[in-house]
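As you look at this complex, bear in mind that one protein chain is not there, while each of the others sits in place.
Chain naming follows the written order as A, B and C, and within any one chain the residues start at number 1.
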Amino acid sequence: MIVLYINVIILCLLVITAIAINQQDNLFATTMLTGIFSLLSASLFVCLDAVDVAFTEAAVGAGIALILFLGALSLIKYKEKIKNKISFLGFFIVILTGSLLIYGLQDIPAFASPENPVQTYLADRYIVASEKEIGIPNLVTSVLASYRGYDTLGEVTVIFTACIGVLMLLGRSRGDYKGIVSREKS
Amino acid sequence: MSNYDIFFHKISLIISLAFLWVMLSGHYTPLLLLLGILSVLVVASISSRMKLIILDQPILQLYFIRFIPYGFWLIFQIIKSNIDVCKRILNPKLPISPRLVTVRSSQLSNFAKVVYANSITLTPGTISIDLDDSNIEVHSLSKIGAEGLKTGDMDRKITSAEANPYV
Amino acid sequence: MFEITIFIILFAMLLALVLAIIGKTVYDKILAVNIFGTVTVLFIALFGFLTKRPDFLDIALVYALINFISTIAILKFFEYGDISRSSTKNEQGDI
Partner (left out) sequence: MDIISLVSSLFITTGALSILVGLLGVYRMPDFYTRLHAASIIDTLGAMLILFGLILYYGLNIVSLKLLLILIFILITTPTAAHALAKSALHGNLKPILKDD
């Protein structure tokens, strides 16, 4: 019961953060709030027992994404340019996506319902049998790397590709950097 | 730095990483130990390729052991100054008088200087802002905190811990 | 007793969030993120305790480290306008 209250409170905090991100026009403040958002969502993942996702969120959301945002910020201006024009196409697409998502929600079992396959056997099996089946004591690792192995492989490939792309856009090698310092001195 | 020294620093890095792995893992089957050794070696080779191995530290990095008795004294100090700052916050009149002071540090090694500056920051009420050769610029919340630093109690304790010949 | 504690921690999260929203200078916002990180670490530790499953402490450990790294990265960005530059003008970086 208390976990439910905690979930509700964290979700409310997430909504507040999202609204605040939307309202800011200073991009640096937006980046900071994004960091808070990822910390909050990781807490929520821990509450929902999704430890593997919380781990990924810790590494990617709070660590790398924040630093990549900052790297991008160093190339652009701080202030967001505000457009007052209302785009009807965008509005239509948002409404369409939202209604599709709500339609899709009907197939999902109710929150914490006992017929949910996760509740009936999956979590129990992960907790009880994973050490015997896989041989790795850490539950998170065995779920991530074995039960959902292909899934994780795909995720890692996507993240790695994205990281290489961003580094090619933003990064520079050490030799190059020395040149920049001497250019600034002269 | 000779190649010999660099080799010993690599070995000490591997030993400390392995110690951390064993401490955090908690499971000791042959397969897992093998995987642990592998990961330790990979991390060590990557960090030596990135030139992250710090060479002006003694071998095995056990230097910090001589600061452990000082650490217990520091925890006591932290609790004392915490209570002081909490009282100031909870006082409705907010009796603070912030000031910038400069204190001298009499330590010789960089490590001990960093320990001193970090201990100043760790006690609430004082924050070290800048560290020159032997002068630390400190922002203090109140007169008492600044005067407590000026007496040099903490400075003397760190210097004597640094010079401790028995460890 | 512990339930009250965890709600206090959640309230502290709310206060840190408000500080990040209304903080005037950028440094206030960075301070708010820093406080939020520490509070999150404590929240995860306490939550593992509350549900009697302390296996999640690894995440708290990771957060304690990543919080530090991100704070240093943000501050480097602020002091030099760039996160890949070293502060001491030698070719090795400082993180």
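To be clear about the criterion, a residue touches a chain if its C-beta (ideal position, glycine included) is under 8 Å from a C-beta of that chain, and two chains touch if they have at least 3 such contacts.
Please read these numbers as outputs of a predicted model, since none were measured by experiment.
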| item | value |
| --- | --- |
| Left-out chain, listing which of the shown chains it touches | B, C |
| Touch criterion as defined above, residue of B:Ile6, B:Leu24, B:Leu41 or B:Ile65 at the omitted chain | B:Leu24 |
| Residue of B:Val42, B:Ile89 or B:Ala163 in touch with the missing chain, whole complex considered | B:Ile89 |
| Interface with the undisplayed chain - residues on chain B | 23-24, 26, 75, 78-79, 82, 85-86, 89-90, 94, 96-100, 117-119, 121-130, 139, 141, 143 |
| Residue numbers in chain C that touch the chain omitted from display | 1-2, 4-5, 8-9, 11-12, 15-16, 19, 25, 27-28, 30-31, 34-35, 38-39, 41-42, 45-46, 49, 54, 57-58, 60-61, 64-65, 67-68, 71-72, 75, 78-79 |
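In the analysis below, only the chains that are shown with their structure count from here on.
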| item | value |
| --- | --- |
| Geometric centre: closest chain by C-alpha means | C |
| Whole-Å gap separating chain B and chain C, where each centre is the average of the chain's CA atoms | 20 |
| Distance from chain B to chain A - Cα centre to Cα centre, in angstrom | 33 |
| Chain C: positions in contact with at least two other chains | 58 |
| Two or more partner chains touched - positions in chain B | none |
| Residue ranges of chain A touching chain C (in the complex, touch as defined) | 2-3, 5-6, 9-10, 13, 16-17, 20, 28-29, 32-33, 35-36, 39-40, 42-43, 46-47, 51, 54-55, 58-59, 62-63, 66-67, 70-71, 73-74, 138-140, 170-172, 174, 177-178, 181 |
| Chain C residues touching chain A - in the complex, by the definition given at the top | 3, 6-7, 10, 13-14, 16-17, 20-21, 26, 29-30, 32-33, 36-37, 40, 43-44, 47-48, 50-51, 55-56, 58-59, 62-63, 66-67, 69-70, 73-74, 77, 81-85, 89, 91 |
